[in-house]
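Only one protein chain is missing from this complex, and each of the others stays in its spot.
Let's look at subunit A:
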Amino acid sequence: MSDQWRNRLMLAVALLLAAIYLFPLYWMYVTALKTGSAMFATPPKFLPSEPQWGIYSFVWESRNMGRYLWNSLVIALGAVSLIAVLGVGCAYVLARYRNAWVDVGLFLILMLQVLPASLMVTPIFVGFSQFGLLETPRFAVILAIAAKNMPFFVVLVRATFMSVPMELEEAALVDGNSRIGAFFNIALPLARNGILVSAILIFMQAFGEFVYSKSMIQAVELQPASVGLNTFMGPNTNEWNNIMAYATIYVTPVLAVFVLLQRRIVSGLTSGALK
């Protein structure tokens, strides 16, 4: 069967390409397990000879990672909740109407989506400090992230609502449901999966957010894991195995969620980004 051989060959090449592309990730996992001297060996070892499994608990303790990750979680969950509560309704309305106002709204939202965080942080920081919001720095960062990421969420969820047929809601209205009832009982449950995938995407971005947290959170005990990683990497560091262990602990949960939900995340992302 020549078709079968062709498929096998293609798969082999594809696996090779993926292996090359994902090598940096592999290098992170391998470096974390190396001893201090194995790390600087020439030629470098591609399999650790004596894996140091204890490094994870060592880095977790010494860098106080529990606290950093907790702060990341608080910030990411806060931002996602705020975005979801405000964004779902907005996406719904923008999906249900077709007129000039909706076009204007969509255009404004797309424009806000593209503002770079590192450029917006200057006015946001000065404004927040004037209104005393920096007294509660994590909340300030949640607000900033919500403003930055909500447009993207609205665009993604709008694509989901567009695929929910309007006739179902009209039927519910005929049956005596109110507008609120039709929205909560019909439209929202049908769009649940799309909303969830978009929320996970936003969560991942907020979980790794750096600029706002670095600029607005001065107190170490409130900083998220991204800022912690940044302070760990001094200019002349040679603790690369510890840093890679830190990075491993930080990204492995994110990667696990992504690999599990890969198909849904990819299709949700592509439906929004090009529409």
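Please note the rule applied: a residue touches a chain if its C-beta (ideal position, glycine included) is under 8 Å from a C-beta of that chain, and two chains touch if they have at least 3 such contacts; residues count from 1.
Quick note on the criterion: contacts and distances are computed from a predicted model.
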Seminar exercise, completed: According to its UniProt record, the missing chain among "Multiple sugar transport system permease protein", "Glutamyl-tRNA(Gln) amidotransferase subunit A", "Outer membrane lipoprotein-sorting protein" or "ABC transporter substrate-binding protein" is "Multiple sugar transport system permease protein"
Problem set entry | Chain not shown: contacting residue from A:V174, A:A219 or A:V259 | A:V259
Exercise. List the subunit A residues touching the unshown chain?
Worked result: 6-7, 10-11, 13-15, 17-18, 21-22, 24-25, 27-28, 31, 39-40, 42-44, 86-87, 89-90, 92-94, 96-97, 103, 105-127, 129-130, 143-144, 146-148, 150-151, 154, 162, 178-180, 183, 204, 207-211, 214-215, 225-226, 229-230, 233, 235, 240, 243-244, 247, 250-251, 254-255, 258-259, 262-263, 265-266, 269-270, 273-275
